[in-house]
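Quick one: the structure is below, questions incoming.
Removed from the display is one protein chain of the complex; every other protein chain stays in position.
Per-chain residue numbering starts at 1, and chain names A and B are given in the order in which the chains are listed.
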Amino acid sequence: MTSAIALKGVRKDFGTFTALSDVSFDIKDNEFFTLLGPSGCGKTTLLRLIAGFEDTTAGTIHLYGEEIENLPPNKRPVNTVFQNYALFPHMNVAENIGFALRMLGWTKADITLRVAEMVEMVQLGQFVHRKPSQLSGGQQQRVALARAMAPKPKVLLLDEPLSALDLKLRQEMRTELKRLQRETGITFIFVTHDQEEALSMSDRIAVMSSGAVQQIGSPNQIYENPANRFVADFIGETNLIASRVDSADGMHVVCSLADGEVLTALANSPLGPGSTGVVSIRPESLTVTKTAPKGESLRGTLGDAVYLGTDTQYTVLLAKELTLKVRMQNQFVASQALKQGDPVFVSIADGAARFLVD
Amino acid sequence: MAAGTGSGRTVSATFSPVRGWLLLPSWLVIGIFLLVPVLLMLVYSFLTKEFRGGVIWEFSLAAYDQFVFDRGLFGDDPPQIEWAYITIFVRSILQALGATVLCLLIGFPTAYFIATRPANTRAIWLFLVTIPYWVNLLIRTVSMKFLIRDNGPLNEALLAIGVIDAPLQLINTNFAVQLGLFYSYLPFMVLPIYASVERYNFALSEAASDLYAPKWTILRSILLPVVKPGIIAGCILVFVPSLGAFLAPDLLGGAKTFMIGSLIEEQFKGNAGNWPFGAAASMILLSMVLVVLLFYARAQSREQT
Partner (left out) sequence: MNRRFDIKHYQGFLAITCLCLFILYAPLIIVMIYSFNDSASITNWGGFSLRWYADVFTGPESEKFKLAAWNSLSIAVMAATVATTVATAGAIGMIRGGQFRGKSASFALISLPIMVPEIVTAVATLIFFSTIGFKLGTLSILVAHIVFCIPFAYLPISARLQGIEASYEEAAQDLYADRWRTFRYVLMPIMWPGILSGFLLAFIISLDDFIITNFIKGAGIETLPTAIFGSVKQGIKPNIMALSTLLLLFSIALVTLSYFIGKRGQEPHPTD
């Protein structure tokens, strides 16, 4: 099975600035694929290269086996949902949705049929004769989707399409987008800087930073097994503690922290003693107790507590100015009376500590 | 660097493959019919005059020489400084400066007043100021002539209310020309100043007021420096056309109020003209304007850095 998009050695320079350096990966057919990263990481540039709005500086882009990087955007069977929707202000909803079909030379009857089908798909029946300026943000978003999907693209590109919507609508649209993708079977490439969006919708995610892909994997893999320090830090919250490997058994390492305490962690690749890096532990994998727990634990003093509804987040001060963020469900916290300044033990859930080499 | 986010891209290039073709007509039309003619005019200013208009294709510095020196009827007397043309140029500069100052004195408060109106009435005030700019300059100058002529409505009104006993001799004076220039280019002063005051953040004035600055001090030391680019733009937009004005001095003035524009025009009218001299006068006028514009461009780029 050929992949929907195959990128090989793709590079893009703007003058002296390198927006993308040597990006290579495949996107599978029928996949909901997300490009995730902070602003300026090159994710939108990559999307624009696939759409054809920018020329590659080097590298090739294949779409279902066909080389496309030299085709202009109007010759590429991919369509884009723009961040600001870019709905044509002088055309009504139906004309917007039918635009691509008109350009492709469909007959009037066929266009009418397809537009009606799309309007129904995005539930905009009563609005077909309205201009974009007469629609709400969420409705405009649906028109943009319908317009881009009307010509049955092989790949749909979505450039932060939810960023202009308010929180509630954004959450609704997540489910909606996922449904549309499943029903149509179109490959989606979704660009966002919002990790929650990425984690909740994607089949696979490519985490990008400074023009390079840091990790590609399922949401679960990315969250649980971050490939490096950037991914661990960018996705969710984590504690990153500088440490050094004392002994290793394959991927299992025993490492020591700056304050001299020792813990076991899992590395991404076999390491030798003496490797330096950070240990990443998610706050929710940590538990604070007043009494020494069974197994491995770190000693510290309880710092600030921040009440967050279902959870409470604690800061635990270890020796040598090391601090740990710990997040525990309030249900569990209630049973112990924790006070600031109490000496406490912090235990780590099995397999939750990751050692990431620098 | 926002190149990765898309939103920060400042230069759009959707038509860049065909931009040469798109710009070609502008280059050709203005290049052939204005740039080439101006260069040709420069050449003409160094040619010998033909007595019935036109030129003889022979190099000569006579046109420029004639500006500064009087060498007698046959050109062989000892050279004496010729003040006539220098006077005309100096007068033109003074008139243009005077018009600029007058326009600024009236235009700044007007622009400020309009820019501080509530949004709904602001458009109406602005529209009122803009209309005269769109009315034919010739018609406006003729109207001014009609108004201020010896037995015109202005003098009659002044006589009727007893301010004066005899009609004021306004027409054919430097004052009339000054008034005409001021009247012609006043909207040019108001519009750029309006634009910069409208963008001015009045929180700055409030901050100054909070820090004990009196109102006129706020105007002088906070607002004026901020809106200075608009004021300079307005001054240039008035000064430059005033310098080469033809209609106001020609219709409202007389022999004693001659300005560069009329001097140039005279060289190309009928058979009496001197084309190389007219071309030289045009070159001098153009050079003065370019100096002003370059000065402006430099000041502007300094403002931006």
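FYI, contacts are C-beta pairs under 8 Å (C-beta built on N, C-alpha and C of every residue); 3 or more make two chains touch, one makes a residue touch a chain.
Here the structure is a predicted model, which is why all the values come from computation and not from measurement.
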item	value
Contacting the left-out chain in the complete assembly, out of A:Phe32, A:Phe53, A:Phe234 or A:Phe355	A:Phe53
Contact residue for the chain not shown (choose from B:Arg19, B:Arg199, B:Lys256 or B:Arg298)	B:Arg19
Residues of chain B (touch criterion as defined above) contacting the omitted chain	9, 11-23, 25-27, 29-31, 33-38, 40-41, 44, 54, 106-107, 109-110, 112-114, 116, 125, 127-132, 134-140, 142-147, 149, 151-153, 156, 182-183, 186-187, 190, 202, 205-206, 209, 215-216, 218-219, 240-241, 243-244, 246-247, 251, 260-261, 264-265, 268, 275, 278-279, 282, 285-286, 289-290, 293
Touching residues (missing chain, whole complex) on chain A	51-53, 72-74, 78-80, 82-90, 99-100, 103-104, 132-133, 135, 140, 147-148, 151
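The working rule: only the chains that are shown with their structure count from here on.
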item	value
Rounded Å distance between chain A and chain B, as computed from the means of their C-alpha atoms	59
